[in-house]
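Please read through the structure below; I'll follow up with questions.
For this view, one protein chain was removed and the others were kept in their places.
Here is chain A:
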Amino acid sequence: MSGTSTIPDPGLADATRSEAALRRFLHGLPGVDQVGAEARAAGLGTRSIKTSAKEFALDLAIRMVDLTTLEGQDTPGKVRALASKAMRPDPADPTCPAAAAVCVYPDMVATVKETLGSSGVKVAAVATAFPSGRAALDIKLADTRDAVEAGADEIDMVIDRGAFLAGHYQQVFDEIVAVKQACARADGEDAHLKVIFETGELQTYDNVRRASWLAMMAGADFIKTSTGKVQPAATLPVTLIMLEAVRDFREQTGTMVGVKPAGGIRTAKDAIKYLVMVNEVAGPDWLDPDWFRFGASTLLNDLLMQRTKMTTGRYSGPDYFTLD
């Protein structure tokens, strides 16, 4: 039995040597059968998570939320309120864990940072001409540096979907590498880089798998489904493909990459389905805010309501939870 796999070199250095090599590598990845992938995602969605498992899942999901506001109408007051909420999601219950991060536009980073202080909650900034990514590379890099200098711990960049769909993989790859360099901070640490694919625009699962490998090879710390500005945003099958990719990438290289579905996850029930998928596809190592995040805003309140219900046995109305 020969042990040939589809990947020629464990270091993956050969795969990224040239445009042609990159294309050969990405197109040599095993295909994704759409029907099969969707059936698997739906099957995992039927797991029944009760009692102690549900308590664990709800708290974990709260700890994984990147509490997000990305509106033109955002004001310093609004993002300060959101930052407070991220630190103390349920002011009535001190046992409730904090969210993972607050995700805002670069101009709000300093305001958020000031509010969060040393709470441990991270500041994430979308950059690189979010959400369309349609700007020159130097502008994208300046956007990134601006956010990093303002104190962003994490940068959520978008890929150039036009270039990806046109097959210009090298261009997309180089851009991610350049943004990763722009994430360098004065203190020597890098801001963590999340790479957004906008899977609603990539359309096929084959593209999602290729984009995942492309981003991981270019040095992404996280791969992320969507901006939240395009429908469909995160779905279970898309996240399944990305979880398979990070699992296989670790097997190949030893490097662990995180996954962040974003947009469209609104209920605790949905969040638990994602956690089941993380657990059974990527494995329990990914059940940690360092390796899995939810990009969401309304999700947090539903998690809090379910959490309160677990302890009191009753559902309280939405008025008992802060809006932001």
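Definition applied: a contact is a pair of C-beta atoms (placed from the backbone, for glycine too) under 8 Å apart; a residue touches a chain by one contact, two chains touch by 3 or more; residues count from 1.
Convention: contacts and distances are computed from a predicted model.
> The complex has one chain missing from view, so what does its UniProt entry call it, picking from "Lipoprotein LpqB", "Two-component system response regulator", "Acyl-CoA reductase-like NAD-dependent aldehyde dehydrogenase" or "Nucleoside-binding protein"?
"Acyl-CoA reductase-like NAD-dependent aldehyde dehydrogenase"
> Which of A:D33, A:D93, A:E114 or A:E189 touches the chain that is not shown?
Spelled out, the listed residue whose C-beta touches the missing chain is A:D33.
> Decide which residue listed in A:P94, A:G188, A:P284 or A:G317 touches the omitted chain of the complex.
Candidates A:P94, A:G188, A:P284 or A:G317; residue touching the omitted chain: A:P284.
> Can you list where chain A touches the absent chain?
Considering the whole complex, chain A reaches the absent chain at 1-6, 30-33, 35-37, 39-40, 46-54, 56-57, 60, 244, 275, 279-280, 284, 287.
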